[in-house]
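Structure below; questions to follow.
Removed from the display is one protein chain of the complex; every other protein chain stays in position.
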Amino acid sequence: MLELIDTYWLYFLVGQYPEGPLGGLVLTILLSGAALVLAMPLGLLLGIARVSPYRAISLPVAGLVQVVRAVPLLLVLFWVYFFLPAVTGVKTSQATTMLMVLVVFDSVYLAEIVAAGMRALPKGQLESARSLGLGYGAALRHVVLPQTLRHGLPSIVNQLVSTIKATSLGYIIGLSEVSFIATQINTLVFTRAVEVYLILALTYFILCFGLSRLAFLLERRLQRRVGQAS
Amino acid sequence: MIVLDKVNKYYGDYHALVDITERVDNNEVLVVCGPSGSGKSTLIRTLNRLEEIDAGRIEIDGRDIHAKNADVNALRAGIGFVFQSFNLFPHLTVLENCTLAPVRLKRATKLEARDYAMQLLERVGLAHKADAYPNALSGGQQQRVAIARALAMRPPIMLFDEPTSALDPEMVGEVLQVMRGLAGEGMTMVCVTHEMGFARDVADRIWFMAEGKILEKATPQEFFAHPQHPRAQQFLADRRRD
Partner (left out) sequence: MFFDPTILQSGQYHDWLVQGFFLSIQLTVISFAFALPFGALVAVMRTSTFAPMRAAGATVVEAIRNVPLLAHLLFWYFAFPELLPESAREVLYANNPEVICAVIALSLYAGVHMAEDIRSGIRAIPATQLEAARSLGLGRVAAVRLVLLPQALRASVPPLLSQTVNLWKDTSVATVIGAAELMYQAARVETASFRSLEAFTFATLAYLTVSLVISLLAHLFQRRYPVRTT
């Protein structure tokens, strides 16, 4: 196994870069991070809309969330990669396609995290902010959202883990993320399939398990802070 | 200063406020008391429109706070409100809690807000906790900060919704002391409270409420010595037994 790692570690890590586009583990991580960061503003907006007392705003968002959660991510990926170019005339690269689809999915799941956090915040926080004369927007910005995001941080980290796992679907449209590279390596080496795929699994495990432990520790730290206040 | 005219409020079929028509004068300290469910919290919350009303008018300084096109934020900035559960912002320091609104609403520059907030914290005895976070403070300390936070907006009126009901007994005194100080300076105050000692010593008038109506209005002397309404008599008798 060691000589396998020795020969192919760079390819596994960055794909064909710099002789080609970025790939491998680095691509997986960058895509996931970028998707989550880009999805945050949209997720915030959708989350705020989701808890709005005006049903004309909250119901369409609820509908959108239901639809996005009812279809496989792979299907949306196919729509964007195969169908959209026929309509717009613009063919997007695999990486761009993957990023767009991840942003859509992440913003919907982030919206649910934000909405849940806002609902969980004691009503008195918003009331006291409004009593001081702050408008709804200012109250959200300075009082409600800072607390919501702080409490939602473990869930957001877990969403990052989901996103990392979701990038693997790019394999199916030929994106050179880490699973795709692993299969390329397997084709080159041919007789060491078990080792190649165990290394792939281990890589994901270290990355995802590490992040979910971080989320767990964040959750614990939050519980302690809240415990002090009461 | 505060005028209520035929104010009515319903929760579904339940008549929570029944034809309230009263006034509160400048510099007056008004205490509202009564059994739980009497509508006293509801009433005080309608004064800064945390609760809506179904009929009638409420005027603060001549302006109808429940008007459709009223600038609620501007009106609220002129009314200080202290909650039973303090509601300090846990993610901000004590000082930041007090300067947030004045700075955001452009009532003061950062420096001016800071200076005035420190003065107020000094006055409530918590200047040394300016950089602490609310979760490091006791209940009584948090409530005193909440009062300073409300005062930082320089409101001409202060409303108190059962400010000591959520406090352990030994901390009630420190909060009442701040409130007495405010009353002594001539602040217009409306307090919903169970603290009869405070009412007796500080209030100019007492409203006794039950079932959404103001059943008795009197000075503290009259109220405690000769309550007129049978419900008020029952209420005071129950209180004396505690």
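Letters are used for the chains, namely A and B, taken in the order the chains are written, and counting of residues starts over at 1 for each.
By definition in this document, a residue touches a chain if its C-beta (ideal position, glycine included) is under 8 Å from a C-beta of that chain, and two chains touch if they have at least 3 such contacts.
Predicted model, so just to flag it, every value in this text is computed and none were measured.
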Which displayed chains make contact with the chain that has been left out? A
Of A:Ile5, A:Val37, A:Val71 or A:Leu217, which sits in contact with the chain we cannot see? A:Val71
Of A:Leu59, A:Ala201 or A:Leu217, which one is in contact with the hidden chain? A:Ala201
Tell me, which residues in chain A touch the chain that this view leaves out? 66-67, 69-75, 78-79, 82-83, 86-87, 161, 164-166, 168-169, 171-172, 179, 182-183, 186, 193-194, 196-198, 200-201, 204-205, 207-209, 212
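The working rule: only the chains that are shown with their structure count from here on.
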Would you mind pulling out the distance in Å between where the CA atoms of chain A average out and where those of chain B do? 46
Within the complex, chain B is touched by chain A residues 122, 124-125, 127-135, 138, 142-143, 146-147, 150, 225, 228-229
Contacts from chain B onto chain A in the complex sit at residues 48, 50, 73-74, 76-79, 81, 83, 85, 87-91, 100-101, 104-105, 134-136, 146, 149-150, 153
